[in-house]
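Attaching a single structure in structure tokens format; questions to follow.
A single protein chain has been omitted; all remaining protein chains appear in their positions.
Order as written gives the chain letters A and B; numbering starts at 1 within each chain.
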Amino acid sequence: MSLDRAATVAIGQRAGLLAVGIGVVIFLSSAIFFLGRADPILAFRVMLNGAFGSWSGFSETLLRFSPLALVALGLVPSLRIGLFNIGAPGQIAAGGLAAALISLNLGGLPAYLVLPLACLSAAAGGALCALVPALLRARLSVSEILSTLVFNFITVLFLQYLLTGPMKGYRVNLPESDAFPANAFLPTFVHGSRAHVGILLVIAALVAMRALEDSPIGYRLRLLGASRSLGRQAGIDEAHMIIATLCVGGAAAGIAGWMQAAGVDHRLYASIADPIGYTGLFAALMGGLQSIGVVVSSFFFAALLRGGDTLQIGADVSPEITGVLVGLIMLVMAAMQARFRRAGVWS
Amino acid sequence: MLHVVRNDFNTSLARPTEGVEECPERPARVRIVGIGKSFGETVALANVSLDFRAGEVHAILGENGAGKTTLVRILSGILKPDAGHLEINGKDVILTGRKDGAAHGIGIVQQQDGLIGELTGVENYLIDHPKASLWLDRSQANSELLQAAKTLGLTVKPEALVHELTVGERQRLEILIALVIGADVIILDEPTAALLTNEVRVLIPLIRRLVQQGRCVVYITHKLDEVMEIADRVTVLRRGEVVGRFRRSELDKATLITAMVGRVPEKMELEVRAPGEVVVELDEVSVAVSRTRRGLDGASLNVRRREIVGIAGVVGNGQEALAEVLRGLVEPIKGELRCVSRRVAFIPEDRARDGLAMTLSIADNLMLYRHRDRRFRTRGRLNMRTISKFVRDMLERAGIVSRSVALPASSLSGGNQQKLVIAREFDLKPDLIVAHNPYRGLDVSAAEAVRRALLKARDEGAAVVLISPDLDDLFDISSRIVFLSNGRVSGSIDPRSTTVHALGALLGGGSM
Partner (left out) sequence: MTFWISVLEASVRLGVPLLLVALGELIAERSGVINIGLEGMMSAGAYIGFVVMAASGDAQAAMSAAALAGLTVAGIMAGMAILGRVNQILTGFALFVMVPAATAFLYLQNMSSLVVTPALPVLAIPGLDQIPLFGRVLFAQNEFYYIAIALCVVVWILFNRTLLGLQITACGHNPEVATAKGVSVVWVRTGATLTCGALAGFGGAALTVGALGQFNPGVTGGLGFIAIAAVILGRWKVQGVLIAAAAIGFTDAFRLRISSQVDFPVQLLAMLPWIVVLLMLIAGAGFADVPRALGRNFSSIAASDA
């Protein structure tokens, strides 16, 4: 078979598998809807409408897209070398906390100072949250899966403590902080919608990632991910790479936390990381660890999350279903990828 | 590659004198008829017919790549032949696996991976036994093994963890287990590859005792002298076919060599080069033990330009640590390492793990040391065009043919992969080359190519350290040979003025 025909057949196979995958997901999720005494067709319609049906719905999708895409892009370098950082929820919380401290206390400064400061401190907060697991992994070979998860719980619990205690806002009985001063709000594009300029940061991250992929550093990541032994031979400091990539992931998640705090409700709240936290990892994996793919899948998941949020009102369905859908999609996609595997895990 | 003047085995060991003429009444335990096996387009075996009789040592002699390993795996049941059939005690049998082979009385002792290191000998035995009960009785199993060991005059430690045993102890344990399970035919695949000379001395009488007890020992090897010493019958394989059958009385070295190689080999004349300046010097260097290997204990060595220093010694005496410290991967904890330049090339033992990144492209693999080079970058990004051209030139010079440089390294053959490693490593004109068992897994022509590359690098001024457990490999090209034993370096022998026998004796006498 000539190279061209083989390629066409491959594309055809891929499309066919994708169709099968989508079919399986729809079928299985409908089953779950049934078990939950909900109407799947209504549910799907509400979700689609909620995400794309109106301008405000679409801007809500964008609102979720920016932090999600940022988390996902940030996870790519560490995933490339085989590290599973599932600490995004904790890192988002840490970043949101740092940003809130800046926003609340320095809110008097003009916006062009407050915003960058808040952003940077969020990045620092997120990176710090990832630092201990990174060190544990680099120096003691402690599994980063377990350590980042532990830090999730520790950080979120700490945040909850702060928001019901020292940092408690004036709205009684809600675990949240005071509202941010207006200078600390993330500016939006269009009046009335909540889609904010965070999307510019996503574009910047995308550009940076593309540049990275083609650079010597990108080469070193690729190499280290393919062969630790050869990486050492080429003089790559493995510990250095582990710490750097995990902290980059933490910083990106931290900035996402700032977006959540400064863009959604303009205050810090306890569930700041839900449900972006774990979905970010899925988006990165589904995107095949390539920058464009990750952005596309992040958009898809953002739409899913937005649609899920409209279910409560639109179809009287608990929004927990989004977690189910996300996990289900991941499972089915992984199963399909396995059937389609050549050399290497993700092609 | 084969030296005619050799005498590995000390002839003071008693030769068997009685009853070794061909005995037609000796029952053939196992017979293979017309066996053929191919892997894709490569024909590994073609029309091989043999029998193995009780009470004899039947040696199968052949070079690397002659088909011995494939034959062994078919015999023991691991592989199924494409053509021909297997007869055990007169009945046609199709074996379904190693355990099935064991149940039929065929036991196999391979060079590695026959035992699970983290378990004890008794535990390995219990897993191997085709009729083990669900309930474990470790002490009974232990006594079964000790009992059998006594009848063979062996000392074993079945309750020790296997990875704490020496290579020789492990081998004897495997033979013992095969025996107790009930093997009539015991296949030994390259049994002396990793043994010290004095452990070989234990193996020979063991084999004789096994044979006296009525079993058949199938001895697979490429070593002529061992065959001359121990075999009752010899079958020579070349390129997957049987090219010679000899009885003990007909054994003659020259004939055997000709059969194995297909031509009369010329003695290789080594050109002597005057060695130049010292490139690297180890001065009483000690290296810490790591989880996977032992360390060095006050090793001293110096290597000069235009010389090849052969490091002889049994696996597990510090070879890996020596390679690592020469490559600059670990710091000595005692002593001093002085090195003229840091351009060190490394040809590894395990290509797939240490030589190449199999899933990455050929281009990526060749760019290992050069990816930071200015000329491959434009504005911070890697320039694929200049890289492609550079890589294609390199491939051409190395004589590797590949459809595209973007294909993964795993798409190349073993020999080409090793050529790739050498091309990349020698590209930077290294001052020091560390070759650790570089011929492993290569066929004759590929090994020859590696040899030529090393000699050429030497002639161009590099210092070469060649680490290998195979004395023949060292003898071929080394300017001088030293021994690595228990993490120390001793002795210095000129291969031109001694025999492999003397070398072997020194190895055996100096340690353990």
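We adopt the following convention: a residue touches a chain if its C-beta (ideal position, glycine included) is under 8 Å from a C-beta of that chain, and two chains touch if they have at least 3 such contacts.
Computed from a predicted model, the values in this text were never measured in an experiment.
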*Pick from B:54, B:119, B:315 or B:455: which residue touches the chain that isn't shown?*
B:119
_Using the touch definition from the top, which of A:127, A:201 or A:326 touches the missing chain?_
A:326
*Touch with the omitted chain, as defined above, among B:98, B:170, B:238 or B:351*: B:98
*If the missing chain were put back, which residues of subunit A would it touch?*
32, 35-38, 84, 86, 136, 140-143, 145-147, 149-150, 153-154, 157-158, 160-161, 164-165, 278, 281-282, 285, 317-318, 320-324, 326-328, 330-331, 334-335, 337-339, 345
*Positions on subunit B contacted by the hidden chain, ascending*: 78, 97-99, 113-119, 123-124, 126-128, 130, 132-136, 291
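The working rule: only the chains that are shown with their structure count from here on.
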*Of all residues in subunit B, those that touch subunit A in their complex*: 327, 329, 346, 353-360, 364-365, 367-369, 371-372, 377, 380-382, 408, 410
*Which residues, counting only subunit A, touch subunit B once they are in their complex?*
211, 214-216, 218-220, 222-223, 226-227, 229-230, 232-234, 343-344
